[in-house]
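What you see is part of a larger complex, with each chain still in position.
For clarity, chains are labelled A and B in written order, and residue numbers in each chain start from 1.
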Amino acid sequence: MSKVGVWLVGASGSVATATIAGTVMLSKRKAKPTGLVTALPQFRGVKFCRFDSLVFGGHEVRKPDLIGELRSLHSNSGLFSPEVIQLAAGTFRQVRRRIRPGIAAGCGRPVEQMVTLDLIKRRTPAKVVAHIRRDLEEFKEQTRSSRLVVVNLSSTEPPFRRLACHRSLSKLRRALAKPGRSPLPASSLYCMAALEAGAAYVNFTPSLGPDVPALLELAEETGGLVTGSDGKTGETLCKSVIAPLFVMRNLKILSWVGHNIFGNRDAAVLDDPKNKSSKVKSKDHLIRSIAGYSPQTLVTIENIASMGEWKTAWDHVHFEGFLGAKMVMQFVWQGCDSVLAAPLVLDLIRLAVLAQERGERGVMKQTACFFKSPLGVEEQNMFKQFNMLAEYLKG
Amino acid sequence: MSKVGVWLVGASGSVATATIAGTVMLSKRKAKPTGLVTALPQFRGVKFCRFDSLVFGGHEVRKPDLIGELRSLHSNSGLFSPEVIQLAAGTFRQVRRRIRPGIAAGCGRPVEQMVTLDLIKRRTPAKVVAHIRRDLEEFKEQTRSSRLVVVNLSSTEPPFRRLACHRSLSKLRRALAKPGRSPLPASSLYCMAALEAGAAYVNFTPSLGPDVPALLELAEETGGLVTGSDGKTGETLCKSVIAPLFVMRNLKILSWVGHNIFGNRDAAVLDDPKNKSSKVKSKDHLIRSIAGYSPQTLVTIENIASMGEWKTAWDHVHFEGFLGAKMVMQFVWQGCDSVLAAPLVLDLIRLAVLAQERGERGVMKQTACFFKSPLGVEEQNMFKQFNMLAEYLKG
């Protein structure tokens, strides 16, 4: 069995921890693939890579402590049985040895304050990209992996200004060669390194990542793969099925208000208004896109420490029916962020490997249903996005 | 412009009243077609019948008082502007004159207690059908309508036992010719009369109606049309988009509880446990059908007088994600029954006329997305049902 190297950016965060622990449990057949789209009965015929073929490594800007993270998810948020902690311990020790210092350039103040490991020290961005690429290639070699998938699970970066040098690869390379302020944030530097190594890059965060024309050019050149941004795990997922309800019944959405609260490390990062603005933007464009008009919308996301991993959203939809009657639908979503995200991360790894096997390159449009901000696809209606995936997997 | 005769069973109930008032407002271009599926931009190319071509008549078992009903919807449930009441008055007087006594056979105790007009008096069911048919044909003639659509808007009947004579038209005819207990409930007698008159029959209630093999046989014979049962206007509509969310993400539904409260005449009829059981059955099979397995489900529907037309549903979905994490989604739907139903009634009239124009006969499978219990179609997923309609309208 050939191995798949999975490189996690943010390798000891809660999603990374849940992803690795979940892989152990699936490999040992101690857990069912609940929450994995690729495990749906309708996709039974597709040859996805096996869970026990995955080997993990990654970048981290904090002192990595995977077992500590898993224990704290158990005691603070009531996740995982003691059995999971016990069975995953060996793999966790192994992964820990493969973690390298990451970069926090452009990640905003909250992340910069957490940083204890940083590979950037007076180097040009180009050298940083080269360094990351070396980390990736060494990992692939040492683990004898035949495939490489990089997944960015780090916290939300502040919005990054679009620059002229983003428009073409040659301009971008020139800009990166200069010392000083990087023309790309960390997420895009990781993406660039991954693409240069011919790997697939999955951007599970709302950060800029691959959404840069020059990087898409690079993907075409190297045969690398990229996805959209920001995993769709909770409130936005709900919106992407409920908004179509109003459209299909020709009911007029008057306003849509969504308030989100949660309390993990991600939430702490979003306490900074700059980082938060990226997230809110990623969550807010959907209603307009599905409805085809612009009702008043409001999205907030707040760090409430006691909530831990439990992200709770309250959405209030005010709508108008026939003859001016105003009505209301409300929903409350009480989900656990990391265990909703982890199976989707595994799905995206499997879909990336499948695309590599099929010899594809560039944007993985078939993954639109996994992201709040798909790349290369305008569609936000979950059903239509899911149909795209189903069509692709038939092929 | 050729006219479309619309015969409403339950002609002075709240849905009928809202349907007629809405038609007046649309005809006078005083209201927008909000809530009408057939008015969606994507169906702009389809030639549906015009609103001002519709003329109304109907059966009623109570003393009809359409203006009284409209006024009470305004004062008790806050519906409609005074303008609507004023503009609809003329049409209401006209319609009132065309209302004939209906039948309450097999409608259950609560309906039987309301009855002030009843055409059944020691007649065989066959004679009742003939009588209804005559009402329909006279209406069509007097209004010079070129088309006829019968819509059943009456309250829920108790479940009706399937009988051997339902299996073929010849057996059914023999059974109907006998005096005594009717082998069909009122909803099916209306349906039979409509089909014998070559009309379309839309069963907006959970009652048995056209769901009888012998009646489908009749439709094929006479060129009549029938639909599924029980308009999908609120909680079940929500379920039919939200249940697919869990399926598409491979999240396991552990239990789904739905509590409904409302307080109009329909609610009063559902106070009788027998009538209620038809409704609950119609609302409860969906989760199983969409999920493909059988989580514990519970549906209640209760008559809370103060609520009037405002049907409020609370649904609690308990689900399991990756690694055994149990999570919850809840929604609250606060909708106004009759204004949600009325535009769908207009849609179904327009779709029936279109099918007549296209020379179709039998079950209108394309209307599955309008019903809690579609006929001839297993699919309960709203998105797939909507796609069926869109495909049909393209053709």
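Assume a residue touches a chain if its C-beta (ideal position, glycine included) is under 8 Å from a C-beta of that chain, and two chains touch if they have at least 3 such contacts.
Just so it is clear, the model here is predicted, and its values are computed rather than measured.
Undergrad: We see 2 chains here; how many are in the full complex?
TA: 4
We take it that only the chains that are shown with their structure count from here on.
Undergrad: Overlay chain A and chain B by their C-alpha atoms and let me know the rotation angle in degrees, rounded to the nearest 5.
TA: 180
Undergrad: Taking each chain's centre as the mean position of its Cα atoms, how many Å separate chain A from chain B?
TA: Taking the average C-alpha coordinate of chain A and of chain B, the gap between them is 45 Å.
Undergrad: Touching residues of chain A toward chain B in the complex: what are they?
TA: 18, 21-22, 25, 31, 33-37, 39-41, 79-81, 84, 237-238, 241-242, 244-245, 247-252, 292, 320-325, 327-336, 339-340, 342-343, 369, 382-383, 386
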